[in-house]
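Before anything else, here's the structure in question.
Every protein chain of the complex appears in place save one, which is left out.
Going in written order, the chains are labelled A, B and C, and every chain counts its residues from 1.
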Amino acid sequence: MALEKPYKDVPGTIIFDAEQSRKGYWLNQFCMSLMQAENRARFKADERAYLDEWAMTEEQKQAVLARDLNWCMRTGGNIYFLAKIGATDGMSFQQMAGSMTGMSEEEYRDMMLKGGRSPEGNRYLGEDGDAQPHRQPQGKTGSKGQQ
Amino acid sequence: MALEKPYKDVPGTIIFDAEQSRKGYWLNQFCMSLMQAENRARFKADERAYLDEWAMTEEQKQAVLARDLNWCMRTGGNIYFLAKIGATDGMSFQQMAGSMTGMSEEEYRDMMLKGGRSPEGNRYLGEDGDAQPHRQPQGKTGSKGQQ
Amino acid sequence: MARITASVYTSHVPAIGAALDQGKSGEPYWQPVFAGYDFAKQWINDDKPDVVFLVYNDHATAFSLDLIPTFALGTGAEFKPADEGWGPRPVPTVVGHPELAAHIAQSVIQDDFDLTLVNKMDVDHGLTVPLSLMFGQPEAWPCRVIPFAVNVVQYPAPSGRRCFKIGQAIRKAVESFDADLKVQIWSTGGMSHQLQGARAGLINCEWDNRFLDRLIEDPAGLAQMPHIDYVREAGSEGIELVMWLIARGAMADVAGGPSPIVRQRFYHVPASNTAVGHLILENQA
Partner (left out) sequence: MARITASVYTSHVPAIGAALDQGKSGEPYWQPVFAGYDFAKQWINDDKPDVVFLVYNDHATAFSLDLIPTFALGTGAEFKPADEGWGPRPVPTVVGHPELAAHIAQSVIQDDFDLTLVNKMDVDHGLTVPLSLMFGQPEAWPCRVIPFAVNVVQYPAPSGRRCFKIGQAIRKAVESFDADLKVQIWSTGGMSHQLQGARAGLINCEWDNRFLDRLIEDPAGLAQMPHIDYVREAGSEGIELVMWLIARGAMADVAGGPSPIVRQRFYHVPASNTAVGHLILENQA
């Protein structure tokens, strides 16, 4: 397609455009189904069986089972849809957002209390901010891994 | 409301605008329900009981029971919705349209075969075309009534 | 690059579909109607499009009063023929073109048209009757179809001016799609008809033919015509004709190219309550 996609060079960010939406259609519609209490109960009772009712790819199912929201997003998930999984698990939006950075819940909450993540170095891919690919995962998990 | 409604002076014609739509909301939603075979069967089995499930006015219910489409339209019905009642009764669109003129099925069909109703005298209220209020009902029914 | 090769205009009278489905197309009443499409069948068979962008209106089928979109673009993978109360028409499922549709959506929304995107929708006679008229009764439709549903049920419909403009935006979108696709754009509905009240059965042959003249020669001028003229002259459901300005707006001449070739022009009264009109305009290669 010849349309400009000027949003491909923002680090740590996937824009939910029509292409992602097509890719993630059934994943996101599965998430919507979790807005009904009955479906949440069925999903919790047997996650794999419930997922198998949906025309999702195997990778999408694995990403959901792993509760890896970054992986879910790469396969076409959108955060507002994926949030229904978090709600089913009893997680807050802050816990979900934090889980995608590698930080612990406390580390992420502290970052927000200190004014949030700085945009410096995080506007374009190739800069050196903390959201750049070469600096993942963040927090103690990440620094441990790098030592 | 200060918006122009330049369509109020067309004889024999009700434009389905927001005002009509509000008035006819439940009547039209009742009609939509007839798109499901199960609802059609329940409606046929006991029309009054089925109508009483909807937040329609008593007048709207009477208009439906009487199968008086002009009356239905005055109370906010739209022809594409009302057509679901006709479909339930096994009527064609031509039969439904004809029923609103007072003509018999054959008279209406003949008029269409001869090129349809002329616009002459039927553009503005107050002219003398066959769709004007003072010339209703049309067809033999009408001429009988006038003799 | 994808390109718009031609535009097709046709009424979409439900009784035409019923006649075909019930094997009545040879009857004296229906024979002249179907004969008017003989040329079209040959023409489209000689140079099949890859995709048809099909402008129509939903008739209280997919959209109730719960939700009324002015312009709804079908971006889904497939669309089933709807049960309008008489059972679904026995015609193939419509296969969409999600990639092209999504591309058009992105382009047209960025051009400040406020689309509603639809992935799940049954399609009624407004969409399937034109396919039957053009393709007959195949096992599967021979091309992809992108449904584009316009609200003309609850007043106000989009203006003629707006329809003409979105046609231009659709053209621009199609022609920026990176695949070698032949795309036709069809506009359906009309011609004069009124399905309600004491004026039911109104047919305005002169006005209809003048509409066809102006659609060919002076679409920009025609686009200025207010809704009330359609209603007064062509009947309350004649307002469907406003949709014809969408396909016309997508033709090359509107963007400064050469005038289209008129391949077919047909007019007949009646089909059920309605005047049947049909036009094929081809872009010069």
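The criterion applied here is as follows: a residue touches a chain if its C-beta (ideal position, glycine included) is under 8 Å from a C-beta of that chain, and two chains touch if they have at least 3 such contacts.
Remember, it's a predicted structure, so these values are computed and weren't measured experimentally.
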item	value
Partner chains on view for the chain not depicted	A, B, C
Chain not shown: contacting residue from C:110, C:137 or C:224	C:110
Touch with the omitted chain, as defined above, among C:34, C:71 or C:230	C:71
Residue ranges of chain B at the interface with the undisplayed chain	1-3, 17-19, 21-22, 25
Missing-chain contacts mapped onto chain A	6-7, 10-18, 21, 25, 28-29, 31-32, 34-35, 40, 69-70, 73, 78-81, 83-84, 86-88, 92-94, 96-98, 100-102, 108, 111-113, 115-119, 122-124, 131-133, 135-138
Absent chain, residues of chain C that touch it	65-72, 106, 109-110, 112-121, 154-156, 158-159, 161-162, 165
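Please note the rule applied: only the chains that are shown with their structure count from here on.
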item	value
Length of the line joining the C-alpha centres of chain B and chain C, rounded to whole Å	26
Where chain A and chain B are represented by their mean Cα positions, the distance between them in whole Å	53
Centroid distance [mean C-alpha coordinates] between chain C and chain A, Å	41
Per-residue multi-chain contacts in chain B, two or more chains	none
Residues of chain C whose C-beta touches two or more other chains	none
